[in-house]
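Can you keep this structure in mind? I'll have questions shortly.
Removed: one protein chain of the complex. Kept in place: all other protein chains.
Naming follows writing order (A, B and C), and every chain is counted from residue 1.
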Amino acid sequence: MTFSIAYEAIDLATVRTALEDPACGAAVFFEGWVRNLNEGRAVDRLEYEVYEPLAISEGERILAEAAARWPLRRAVGVHRGGLLELGELAVVVGVVAPHRDAAFEAARFIIDEVKDRLPIWKREHYSAGDTVWVNCQRAAGDEPPVTA
Amino acid sequence: MTFSIAYEAIDLATVRTALEDPACGAAVFFEGWVRNLNEGRAVDRLEYEVYEPLAISEGERILAEAAARWPLRRAVGVHRGGLLELGELAVVVGVVAPHRDAAFEAARFIIDEVKDRLPIWKREHYSAGDTVWVNCQRAAGDEPPVTA
Amino acid sequence: MMKTVSVRYFAAFRDAAGVSDERVSTPASTLEELFEERLGAHAGLHRAAAAKVAVNDKLVNWSAGFDDGDEVLFFPPVAGG
Partner (left out) sequence: MMKTVSVRYFAAFRDAAGVSDERVSTPASTLEELFEERLGAHAGLHRAAAAKVAVNDKLVNWSAGFDDGDEVLFFPPVAGG
């Protein structure tokens, strides 16, 4: 049950090794790749800013929540930090369980929570030359800064 | 959208290459591994008998059904035939889509249908020395051979 | 009217029938009748609720008919994955 942040290309072989379990028949992996388009704009590369102490502790809390809810034997998550090119892996979640129901449901839960809770911010670098912090541009309203 | 049968170890690198798509951000993989136990009995190895012409055509039909139902860009399935040792990969399904909802739902649909519809039979070789065709032992009742 | 078809048995059905394929002349008009008849010919063969049948590499219903010269495939319950 480890969650980590990688500043170089994510090593999938290490992820797979961490998941090997002779009692488990079902593995589900989610991978998020850098796309060449977001909301219609051509993207050249991405940049992730990560506040690592809290990203890791919150990531491991999410894995533990999943393990408490489903009969998982192992679960791993890795998120990239730094600059990423098109097609690079931004995030991987892998879980193994005796049966596929649990593996699918837990993998989905983990990636949803990771996107929602980890202190990680994405800046898109567009082909047009500008950059934008995703999710933040529409935030300049006058709502109070209240937690969800 | 290809479904294939492999009689040697499944090559995941080939599966990944077939799924690469610059417009897709989300990939979900399901992997079925040979477990060391099934219904409480210690398993040494597995054997899959595959009726290949129909397994491939039905597998590709399932991928096409998924692509009609979700906005997938690519989907791949590979199922093993022959003798497999513990920990070996028995089946892989991989799909890529612009977003993760479609990727998760389609991967789940495909593996469910593959298990339900493909003419593939599994014989377990137990540590005790005997072998059993899975799913068939309880079939010696007197129900008519009616399709589902 | 007798038809001659080739019949193939897979996995547990093959083990149970003791034969993997055979050529049979039959008065059966549906695939269900043909399977019934083969139960009589092979003592070990058994019914199975989730068994499937294919004709010339297409899955069909048990109530379907078949033609002279067809290849009929009897599939015991599948167990992929």
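Things worth noting here:
As a working rule, contacts are C-beta pairs under 8 Å (C-beta built on N, C-alpha and C of every residue); 3 or more make two chains touch, one makes a residue touch a chain.
What you see is a predicted model; the values in this text were computed from it and never measured.
Touch, as defined at the top, links the missing chain to these shown chains in the whole complex: A. When the whole complex is considered, the residue among A:16, A:45 or A:122 that touches the unshown chain is A:122. Of the listed positions A:10, A:84 or A:111, the one in contact with the omitted chain in the full complex is A:111. Contact between subunit A and the absent chain runs through residues 32, 48-49, 51, 53-55, 57-58, 79, 90-91, 111, 114-123, 133-136, 139-148.
What we mean here is this: only the chains that are shown with their structure count from here on.
Distances between chain centres, each the mean of the C-alpha atoms, put A farthest from subunit C. Subunit A and subunit B, compared by their mean Cα positions, are separated by 26 Å.
For the pair subunit A and subunit C, the distance between mean C-alpha positions equals 50 Å. Residues of subunit B found to touch two or more other chains are 32, 111.
None of the residues of subunit C touches two or more other chains.
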